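Yeah, one chain of the complex is gone here, protein chain that is, but the others are all in their spots.
After this line comes subunit A, so read on.
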Amino acid sequence: MTATVEENTEAKPGAVPTFEVTLRIERYNPEVDDAPHFEDYRVTVHGTDRVLDALHQIKWDQDGSLSFRRSCAHGVCGSDAMRINGKNRLACKTLVKDVNPGKPITVEPIKGLPVEKDLIVDMEPFFQAYRDVMPFLVTTGNEPTRERLQSQEDRERFDDTTKCILCAACTTSCPVFWNDGQYFGPQAIVGAHRFIFDSRDDGAAQRLEILNDKEGVWRCRTTFNCTDACPRGIQVTKAIQEVKRALLTNKF
(Lines give C-alpha, C1' and ligand atoms only; values in the text may rest on other atoms or scores of the structure.)
Protein backbone atom coordinates (compact mmCIF):
# COMPACT_ATOMS: atom_id res chain seq x y z
CA MET A 1 0.00 0.00 0.00
CA THR A 2 1.51 3.26 -1.08
CA ALA A 3 0.70 6.66 0.28
CA THR A 4 -1.44 9.13 -1.59
CA VAL A 5 1.30 11.66 -2.12
CA GLU A 6 0.41 15.27 -2.77
CA GLU A 7 1.60 17.13 -5.83
CA ASN A 8 3.87 19.68 -4.14
CA THR A 9 6.72 17.19 -3.70
CA GLU A 10 8.81 18.55 -6.56
CA ALA A 11 9.22 21.86 -4.71
CA LYS A 12 12.38 20.81 -2.87
CA PRO A 13 14.46 17.87 -4.00
CA GLY A 14 14.80 15.35 -1.22
CA ALA A 15 11.88 16.75 0.70
CA VAL A 16 9.71 14.18 2.45
CA PRO A 17 6.23 14.07 0.91
CA THR A 18 3.30 14.85 3.14
CA PHE A 19 -0.29 13.63 2.96
CA GLU A 20 -3.56 13.99 4.78
CA VAL A 21 -4.89 11.08 6.77
CA THR A 22 -7.87 10.40 9.03
CA LEU A 23 -7.36 8.63 12.34
CA ARG A 24 -10.47 7.01 13.81
CA ILE A 25 -9.63 6.71 17.48
CA GLU A 26 -11.63 4.91 20.12
CA ARG A 27 -12.21 7.39 22.93
CA TYR A 28 -13.44 6.61 26.42
CA ASN A 29 -13.49 8.92 29.39
CA PRO A 30 -14.92 7.01 32.35
CA GLU A 31 -16.02 10.25 34.04
CA VAL A 32 -18.19 11.32 31.12
CA ASP A 33 -18.87 8.41 28.75
CA ASP A 34 -21.03 5.35 29.30
CA ALA A 35 -19.31 3.40 26.56
CA PRO A 36 -16.32 3.83 24.27
CA HIS A 37 -16.96 5.56 20.96
CA PHE A 38 -14.95 6.48 17.88
CA GLU A 39 -13.84 9.97 16.94
CA ASP A 40 -12.20 11.07 13.69
CA TYR A 41 -9.16 13.33 13.52
CA ARG A 42 -7.63 14.70 10.34
CA VAL A 43 -3.87 15.25 10.35
CA THR A 44 -1.16 16.02 7.82
CA VAL A 45 1.73 13.62 8.19
CA HIS A 46 5.04 13.02 6.48
CA GLY A 47 5.76 9.82 4.62
CA THR A 48 8.24 9.00 7.34
CA ASP A 49 5.80 9.54 10.21
CA ARG A 50 4.64 6.73 12.45
CA VAL A 51 1.17 6.32 13.92
CA LEU A 52 2.65 7.55 17.20
CA ASP A 53 3.67 10.83 15.50
CA ALA A 54 0.12 11.26 14.24
CA LEU A 55 -1.22 10.63 17.76
CA HIS A 56 1.24 13.21 19.12
CA GLN A 57 0.05 15.72 16.55
CA ILE A 58 -3.55 15.18 17.65
CA LYS A 59 -2.70 15.42 21.34
CA TRP A 60 -0.43 18.44 21.00
CA ASP A 61 -2.30 20.47 18.39
CA GLN A 62 -5.94 19.35 18.33
CA ASP A 63 -7.23 17.61 21.44
CA GLY A 64 -5.09 17.56 24.57
CA SER A 65 -7.45 15.18 26.32
CA LEU A 66 -6.42 12.23 24.15
CA SER A 67 -4.67 9.72 26.40
CA PHE A 68 -2.23 7.01 25.45
CA ARG A 69 0.95 5.49 26.88
CA ARG A 70 4.36 5.88 25.34
CA SER A 71 7.82 6.13 26.80
CA CYS A 72 10.84 5.52 24.61
CA ALA A 73 8.95 5.87 21.33
CA HIS A 74 11.46 3.59 19.62
CA GLY A 75 10.02 0.10 20.00
CA VAL A 76 11.95 -0.94 23.09
CA CYS A 77 9.87 -0.04 26.14
CA GLY A 78 6.65 -1.70 25.01
CA SER A 79 4.34 1.03 26.28
CA ASP A 80 2.37 1.90 23.16
CA ALA A 81 0.90 -1.39 21.99
CA MET A 82 -2.50 -0.69 20.45
CA ARG A 83 -4.92 -2.11 17.92
CA ILE A 84 -4.23 -0.32 14.65
CA ASN A 85 -6.58 -1.28 11.81
CA GLY A 86 -7.64 -4.32 13.84
CA LYS A 87 -4.16 -5.64 14.45
CA ASN A 88 -2.05 -5.31 17.58
CA ARG A 89 1.07 -3.26 16.87
CA LEU A 90 3.39 -0.75 18.49
CA ALA A 91 2.35 2.74 17.38
CA CYS A 92 6.03 3.73 17.37
CA LYS A 93 7.01 0.97 14.94
CA THR A 94 4.13 1.39 12.50
CA LEU A 95 4.51 3.87 9.63
CA VAL A 96 1.31 5.65 8.70
CA LYS A 97 1.98 4.99 5.01
CA ASP A 98 1.99 1.24 5.69
CA VAL A 99 -1.48 0.98 7.21
CA ASN A 100 -3.64 1.90 4.23
CA PRO A 101 -3.82 5.68 4.80
CA GLY A 102 -6.29 6.10 1.92
CA LYS A 103 -9.00 5.06 4.35
CA PRO A 104 -9.48 6.14 7.98
CA ILE A 105 -7.00 4.33 10.24
CA THR A 106 -8.72 2.85 13.27
CA VAL A 107 -6.85 3.01 16.54
CA GLU A 108 -8.25 1.12 19.52
CA PRO A 109 -6.89 0.06 22.91
CA ILE A 110 -5.60 -3.51 23.09
CA LYS A 111 -8.45 -5.91 23.67
CA GLY A 112 -9.27 -8.09 26.65
CA LEU A 113 -7.94 -5.82 29.41
CA PRO A 114 -10.09 -3.21 31.20
CA VAL A 115 -9.91 0.19 29.50
CA GLU A 116 -9.05 2.99 31.90
CA LYS A 117 -9.13 5.91 29.48
CA ASP A 118 -8.92 6.18 25.69
CA LEU A 119 -6.03 3.94 24.66
CA ILE A 120 -4.86 3.20 28.20
CA VAL A 121 -5.73 -0.21 29.64
CA ASP A 122 -5.16 -1.71 33.06
CA MET A 123 -2.09 -3.89 32.56
CA GLU A 124 -2.22 -5.37 36.06
CA PRO A 125 -3.84 -8.75 35.15
CA PHE A 126 -1.23 -9.12 32.42
CA PHE A 127 1.68 -8.40 34.76
CA GLN A 128 0.17 -10.69 37.42
CA ALA A 129 0.22 -13.63 34.99
CA TYR A 130 3.87 -12.84 34.30
CA ARG A 131 4.71 -12.77 38.02
CA ASP A 132 2.89 -16.07 38.48
CA VAL A 133 5.38 -17.95 36.31
CA MET A 134 8.33 -16.75 38.44
CA PRO A 135 10.30 -14.78 35.82
CA PHE A 136 13.55 -14.78 37.76
CA LEU A 137 16.56 -17.07 38.11
CA VAL A 138 15.90 -19.97 40.50
CA THR A 139 18.98 -21.87 41.62
CA THR A 140 19.91 -24.53 44.14
CA GLY A 141 23.20 -25.24 45.90
CA ASN A 142 26.01 -22.90 46.77
CA GLU A 143 26.46 -19.56 45.06
CA PRO A 144 29.36 -19.74 42.64
CA THR A 145 32.19 -17.32 43.34
CA ARG A 146 32.16 -16.18 39.73
CA GLU A 147 29.74 -15.84 36.83
CA ARG A 148 27.44 -18.70 35.95
CA LEU A 149 28.98 -19.76 32.68
CA GLN A 150 26.94 -20.98 29.75
CA SER A 151 27.88 -22.30 26.34
CA GLN A 152 26.79 -20.46 23.21
CA GLU A 153 24.49 -23.36 22.27
CA ASP A 154 22.81 -23.28 25.68
CA ARG A 155 22.30 -19.54 25.33
CA GLU A 156 20.93 -20.00 21.82
CA ARG A 157 18.26 -22.37 23.13
CA PHE A 158 16.13 -19.62 24.68
CA ASP A 159 17.45 -16.60 22.76
CA ASP A 160 14.15 -15.92 21.00
CA THR A 161 12.12 -15.53 24.19
CA THR A 162 14.63 -13.15 25.80
CA LYS A 163 13.49 -10.48 23.33
CA CYS A 164 10.11 -9.94 25.00
CA ILE A 165 9.37 -6.33 26.01
CA LEU A 166 6.08 -7.04 27.84
CA CYS A 167 4.01 -4.84 25.53
CA ALA A 168 1.02 -7.26 25.82
CA ALA A 169 0.41 -7.26 22.06
CA CYS A 170 0.43 -11.08 22.04
CA THR A 171 -1.71 -11.76 25.10
CA THR A 172 -4.34 -9.23 24.01
CA SER A 173 -4.49 -10.71 20.51
CA CYS A 174 -5.35 -14.15 21.89
CA PRO A 175 -9.04 -15.13 21.52
CA VAL A 176 -8.79 -17.50 24.47
CA PHE A 177 -7.59 -14.64 26.67
CA TRP A 178 -10.37 -12.34 25.40
CA ASN A 179 -13.05 -14.72 26.56
CA ASP A 180 -12.64 -14.86 30.31
CA GLY A 181 -9.19 -13.52 31.14
CA GLN A 182 -8.35 -16.71 33.04
CA TYR A 183 -5.75 -18.02 30.58
CA PHE A 184 -2.15 -17.21 31.52
CA GLY A 185 -1.67 -15.80 28.03
CA PRO A 186 1.14 -16.09 25.50
CA GLN A 187 3.40 -13.57 27.19
CA ALA A 188 3.51 -15.41 30.54
CA ILE A 189 4.41 -18.61 28.70
CA VAL A 190 7.14 -16.79 26.76
CA GLY A 191 8.41 -15.42 30.07
CA ALA A 192 8.46 -18.92 31.55
CA HIS A 193 10.06 -20.40 28.42
CA ARG A 194 12.98 -17.99 28.79
CA PHE A 195 13.86 -19.63 32.15
CA ILE A 196 12.65 -23.20 31.60
CA PHE A 197 15.17 -23.63 28.78
CA ASP A 198 17.98 -21.71 30.51
CA SER A 199 20.69 -24.19 31.50
CA ARG A 200 21.63 -22.06 34.53
CA ASP A 201 18.14 -22.21 36.00
CA ASP A 202 16.86 -24.94 38.34
CA GLY A 203 13.21 -23.90 38.60
CA ALA A 204 11.93 -25.51 35.40
CA ALA A 205 9.91 -28.19 37.20
CA GLN A 206 8.07 -25.58 39.28
CA ARG A 207 7.31 -23.40 36.25
CA LEU A 208 6.14 -26.39 34.22
CA GLU A 209 3.82 -27.38 37.04
CA ILE A 210 2.36 -23.86 37.08
CA LEU A 211 1.78 -23.94 33.32
CA ASN A 212 0.27 -27.45 33.53
CA ASP A 213 -2.69 -25.66 35.11
CA LYS A 214 -6.17 -25.81 33.60
CA GLU A 215 -5.55 -22.24 32.41
CA GLY A 216 -1.98 -22.94 31.30
CA VAL A 217 -0.43 -24.09 28.02
CA TRP A 218 -3.22 -26.60 27.28
CA ARG A 219 -5.64 -23.77 26.56
CA CYS A 220 -3.53 -22.71 23.57
CA ARG A 221 -5.38 -23.40 20.31
CA THR A 222 -2.42 -22.50 18.08
CA THR A 223 -4.26 -19.75 16.22
CA PHE A 224 -0.90 -17.95 15.79
CA ASN A 225 -2.46 -14.56 16.61
CA CYS A 226 0.33 -14.02 19.15
CA THR A 227 3.13 -14.78 16.69
CA ASP A 228 1.50 -12.41 14.18
CA ALA A 229 1.16 -9.68 16.78
CA CYS A 230 4.61 -9.77 18.35
CA PRO A 231 6.47 -6.56 17.41
CA ARG A 232 9.76 -8.27 18.30
CA GLY A 233 9.18 -11.17 15.94
CA ILE A 234 9.25 -13.77 18.70
CA GLN A 235 7.91 -17.16 17.58
CA VAL A 236 5.41 -17.11 20.43
CA THR A 237 3.26 -20.05 19.35
CA LYS A 238 6.39 -22.15 18.85
CA ALA A 239 7.55 -21.30 22.38
CA ILE A 240 4.18 -22.40 23.78
CA GLN A 241 4.40 -25.72 21.92
CA GLU A 242 7.92 -26.24 23.25
CA VAL A 243 6.61 -25.85 26.78
CA LYS A 244 3.86 -28.39 26.00
CA ARG A 245 6.49 -30.79 24.70
CA ALA A 246 8.64 -30.29 27.80
CA LEU A 247 5.62 -31.11 29.97
CA LEU A 248 4.93 -34.28 27.99
CA THR A 249 8.52 -35.51 27.95
CA ASN A 250 8.64 -34.88 31.71
CA LYS A 251 5.62 -37.11 32.31
CA PHE A 252 6.56 -39.99 30.05
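Rule of thumb we're sticking to: a residue touches a chain if its C-beta (ideal position, glycine included) is under 8 Å from a C-beta of that chain, and two chains touch if they have at least 3 such contacts; residues count from 1.
Note that in this section contacts and distances are computed from a predicted model.
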Name per UniProt, for the chain absent here [options: "Malonate transporter, MadM subunit", "Cytochrome c oxidase subunit 2A", "Ribose import ATP-binding protein RbsA" or "Succinate dehydrogenase hydrophobic membrane anchor subunit"]: "Succinate dehydrogenase hydrophobic membrane anchor subunit"
Contact residue for the chain not shown (choose from A:Thr44, A:Ser65 or A:Gln128): A:Gln128
Hidden partner chain, touching residue among A:His46, A:Lys59 or A:Lys111: A:Lys111
Contact partner of the left-out chain, one of A:Thr22, A:Asn100 or A:Gln182: A:Gln182
Chain not shown, touching residues in subunit A: 26, 28, 30, 35-37, 83, 86-88, 108, 111, 114-116, 122, 124-125, 128, 132, 173, 175-176, 179-182, 184, 209-210, 212-216, 218-219, 221, 223-225, 228-229, 244, 247-248, 251
